[in-house]
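Only one protein chain is missing; all other protein chains are in place.
Here is chain A:
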């Protein structure tokens, strides 16, 4: 526990007293003198480093010289509730230096190593071990900058390198320098996007980006908002559809109403269920529509489900189609689904969080054919386009201000109507959040840097690499595709030599089921790469390889397969 004191009064500057004190930062007398001369107000001593005697003597001399000045200053000091208000409480110069040092570490340890395949993807430690290695405890007194920089190094060392070319574990990966610059700027400016007054630049940027995304969907006009994640975008859409269906629910709530029912495919993202429960709709009122063997919603089954709901006397209001399912990467047939929605007067939402980026590619946008008929679309540029977590847009076809009517609360302290500028720019009331991050900006800067063509190349490249991997898998012994992928999700089993001769039967599948978790464990402990696996709808554990990062080359694809063989050859 440090002793807090006012230098001028609490300590009498004699040598013995000072000898018993230890000094903040390190024992460097220059640092000490700088501190004394720049800020007299408040000073913390704590037991970190012993002050050398020579330094003490120097200090006493200095205190003597400054005493006159200090007394004068103390006289003018504004003391409120025991706090001196003259001078800031923080040392900006030292703070800036710390940020610079931290930036250096970030550049050296994160950025420059991101392209180096000889670096590990992860430095695995079991939770209990890692707890001991990381000094996580938060204490009463602060630590020196040197110690803090060491802590930052530790954080980096034991964090998974999601920008490593051999990180294939999630639907995001890689590094884009431009979006990263925008993200750094965002952090330094620390804005919140609710009013033009506080975030003029970022509001206009968001408006521009949304307009551009809408253009790719194929709408003439529309509305939209950036959200903290695709799950939240899906919730927004669900609530919006409900509001359109029955606006009074906003005021009256759902109690006692007929059953509202929504439809989505068996392969949809789990956020549909989470949303239905959060919004009070209830998970049993999510009707899951059967998919074909490729994971695509079967329109005839949708029609049947809608009929069933009607027969039950419930109120269908929404269909959520998926463009790019999480595991298989399947695209629902949007045109046919849109026909059914039109026929029954249902809101069509498309969860294109993962697949939306294909819209940028002239070659692959046909995967989302019919998306212009949707009422709302969720699209996360942080996935395939590497905009950085999080960058998620909900786009809405409506042009009548539905989003605002649905969400607005008209807080008088934030959205004053007597401002001196056009308050239609204060778009924050469209959100369920209050403060909100400017997530469109990173996408904007990246787009400026790469142009639409650069983004398009990125998508084409990812899908070409996936294609390459598929062909390799077909060629190699022991690898077996689950299905021919239509997107960047390559799902496959690896059958180790010992299982290759086994007869197809429950025992075979049980054994195969155990392969992926073991391979995963081995790759993580080795740190050579990261790749996801899962069981899925009756199928035993298989790998899901996702190619996104433009750093990835063919060699990495070959490595992936070689490495699996290497890790699993004895299984």
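Note that in this section a contact is a pair of C-beta atoms (placed from the backbone, for glycine too) under 8 Å apart; a residue touches a chain by one contact, two chains touch by 3 or more; residues count from 1.
The rule is short, and it goes like this: contacts and distances are computed from a predicted model.
Enquirer: So which of "Sedlin", "C2H2-type domain-containing protein", "Sodium/hydrogen exchanger" or "Cysteine sulfinic acid decarboxylase" is the UniProt name of the chain that got left out?
Expert: For the chain missing from the view, the UniProt record says "Cysteine sulfinic acid decarboxylase".
Enquirer: Which residue from A:197, A:266 or A:398 sits in contact with the chain not drawn here?
Expert: A:197
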